[in-house]
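Missing here: one protein chain of the complex. Every other protein chain is in place.
Chain lettering (A and B) follows the sequence in which the chains are written, and residue indices restart at 1 in each chain.
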Amino acid sequence: MDLAVSILSIALFAGTSLIFATVGEILTERSGILNLGLEGTMIMGAVSGFAAAYHTDNAYLGVLAGMAAGAIFGLIHAIATITLRTDQVVAGLAITIGGTGLASFLGQKLGPGGGPLVGLIGPRFVEVPIPGLSSIPVVGDILFKRDQLVYLLYLLVPAVWYFLYKTRPGLHLRAVGENPQATDALGVNVFRTRYIYTVLGGALVGLGGAHLSLAYTPGWSENLTGGRGWIAIALVIFATWNPARAVLGALLFGGVNAIQFRLQAEGTTISANLLNMTPYILTVVVLVAVTYLEAFRKRVGAPAALGLPYNREERT
Amino acid sequence: MISFEKRLTTPRLVSWGVPLVSLLLALAMGGLLLLVVGVNPFTAYRAMVSGAFGGSFEITETLVRATPLILTGLSVAIAFRMLFWNIGAEGQLVMGGVAASGVAIFLPDAAPSIPQSPWVYLPVMGLAAIVAGALWGVIPALLKSALGVNEIITTLMFNYIAILTYQYLFTDPWKDPAGFGFPGSAEFGEYAWLPEFSGRLHGGLVIGLVAAIAMWAIFTKTRWGYEIALIGENERAARYAGVSIFRNIVLVMVFSAGLAGLAGMSETAGLSHRLQQGLAVGNGFTGIIVAWLAKLHPLRVVVVAVMLAALLVGGDQIQISLGLPAAIAQVLQGLILLFVLGGDIFSRYRLVWTRRVKG
Partner (left out) sequence: MSGTSDNIAVQLSGVTKRFPGVLANEDVDLTVRFGEIHALLGENGAGKSTLMSVLCGLYRPDGGSISLTVDGVLRPVEIHSPRQAIDLGIGMVHQHFKLVSPQTVAENVIIGRDDVPFRLNMKAIGKKIAELGERYHMPVDPEAAIWQLSVGEQQRVEILKVLYRGASVLILDEPTAVLTPQESAELGQTLRAMVAEGKAIIFISHKLDEVMSFADRVTVLRQGRNVATLDVAATNKQELARLMVGRELMSGVDKPEHPPSEVVLELRAVEATGDRGLPALLGIDLSVQRGEILGVAGVAGNGQRELAEVVTGLRRVTRGSIRVAGEECTNMSPRELIEAGVCHVPGDRLGVGLAGNLALSDNLAMKSYRRPPMSRGPFLNRKRMVAAAGGLIEEFNVLTPGPQTPARNLSGGNQQKAILAREITAGRGFPEGAVLVASYPTRGLDVGAVEAVRTRLAAERARGTAVLLISEDLDELMMMSDRIAVMHGGRVMGVVEPAATTIEELGLLMAGERR
């Protein structure tokens, strides 16, 4: 039981940044925009968050900075893909490469005196047990002895779920991603909707990055995100564009990490590399299953207009 | 009110001018960044240019960096022509390197009767690399063809699986027993090395150039090239014309992933001469940028690959000479791509003022 608690705790802690990013990308993709720039956005969120927190000595400002950075990158993607009608795949890749490079650059220049941020110790979020709830056996240990950002997650995920399925703007968001022509003709501003959710999604991705540098690692180093941005993209499909299921997927990835630590601590001979492969293989399996199901059951998930640009006056 | 109106034709001035202006804007933005950290952009850019082309050593370094980019650029270009988003060139490159290394390391012992000459070993290694890369790419291709599974995600995931596999191999079963604890495989015998020219420049460049010419010939002079263009332009029309979509998706991916695998062989047999850290450094992703900026044209891929390589080498150079993070090169790459992409709309559409309706 102790082992399970320990693994789940680590899984949740490790998966938090993933959940933020995945939920953010779910919102973006629901509007029909595919943002592959998550890796660059997330790492920019991480470096901005850490730098801001370090210089202001305030972790909360760091979070805001991380979200702002994410929002800015989301905005860049939005301008490129919505107004300038660039191909969404390539725009996302440009942002990833540019963002990763910029983060690395800033990481070496935003430290004190224009030096590196690597190795510095800054303000961070620590475990804050919730009085009362944290005493519950098992559940309390896993869920209620985490840092504030994880608690934010507990509020965010249900809120996004409710928003998406039970409110009017949520309905509009889903409709825009399914059929932008129809929704436009009904008076919903497709461009504005896509802009809002791409920027908002970016902000959440940035928040995920900030969690890495302000809580999980903490601190800054090159390649801090280690591909999590890409994993989040895969998780969106794993979650079939449903925020509740995103949590499951993130826990899975986080869990594998956790299991790997444990096993290494116990001294097994299974290579970390081989173990780390399992989530990726699993994602492919789930993706195949989801795609297969979608062919039979009408619509398990992907917004029909995902990845396609929308142009009101174009007469084909 | 400003709005976009589709152009019927694109004037020459616009189709050349727009990318040029985009490039300049990107450099300007990069210059701003440099100013912010207190560096004179002109100094920095000049240092980058001389770092990339300033002398024979610099030029060979640039060409060395360009070699894998030519191959991955070609790889991505052929896939993108068919609208197959091969994001997995990175993993395919790695698996190609793994296969080539495997041959170099194990074949001498497994089949000692085979002459240990580069004329034998290099082709075998090349073939192994192509097959390995192709297999790595064909699985996502089959999944897409047969089941409609999104290839962006599958090729992406396969990247990670490939990188983890390669890491596992050179840190564990293939680890050099005589390696003094450094992670990496045994060094290849010299018969498994690509010929070297001056500096670090090696035969991989030749492979890249030959591949580029071959691809150009295929696209312009063969039936297959015509079919690929047709599928990429309008898949339904291609089906209607009797072109086999399934077969072509698989064939194109074999080609595409095979080229990326060849890039892996080029890096291992030409540069590192062993399987070690440093194979998965982003050539697969940069190849996507190369392909896009070259507008998927094989000969242009060569030119763009050299230019992007120059950017990277120049960036390394100013890290040494000016103390600037080499990452500036990636920032510039991202900026260039974004601006060129964003600017592209102006060659397809033009801005119009719409008159207000008369009252």
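Here, a contact is a pair of C-beta atoms (placed from the backbone, for glycine too) under 8 Å apart; a residue touches a chain by one contact, two chains touch by 3 or more.
Note that the coordinates shown come from a computational prediction; the quantities given were computed from them, not determined experimentally.
*Asks:* Which listed residue (B:A241, B:L299 or B:L351) would be found touching the missing chain in the intact complex?
*Replies:* The single option touching the absent chain is B:A241.
*Asks:* Among A:S135, A:Q181 or A:N223, which residue is in contact with the omitted chain in the full complex?
*Replies:* A:Q181
*Asks:* In the complete complex, which positions of subunit B touch the hidden chain?
*Replies:* Residues in contact with the chain left out: 1, 5-9, 220-226, 229-230, 233-234, 236-244, 354-359.
*Asks:* Which parts of subunit A are in contact with the chain that was left out?
*Replies:* 166-169, 171-172, 174-175, 178-179, 181-189, 298-299, 304, 312-313, 315-316
FYI, only the chains that are shown with their structure count from here on.
*Asks:* Give, as an integer number of Å, the spacing between the C-alpha centres of subunit B and subunit A.
*Replies:* Each chain's C-alpha centroid was found; their separation is 27 Å.
*Asks:* Could you please specify the touching residues of subunit B with respect to subunit A in the complex?
*Replies:* 3, 5-6, 33, 37-38, 85, 87, 143, 147-150, 152-154, 156-158, 160-161, 164-165, 167-168, 171-172, 282, 285-286, 288-289, 292, 325, 327-335, 337-338, 341-342, 344-345
*Asks:* In their shared complex, at which residues does subunit A touch subunit B?
*Replies:* Listed in rising order, the residues are 36, 40, 76, 79-80, 84-87, 89-91, 93-105, 107-109, 114, 227, 230, 233-234, 237, 271, 273-274, 276-277, 280-281, 283-284, 287-288, 291-292, 295, 313-314.
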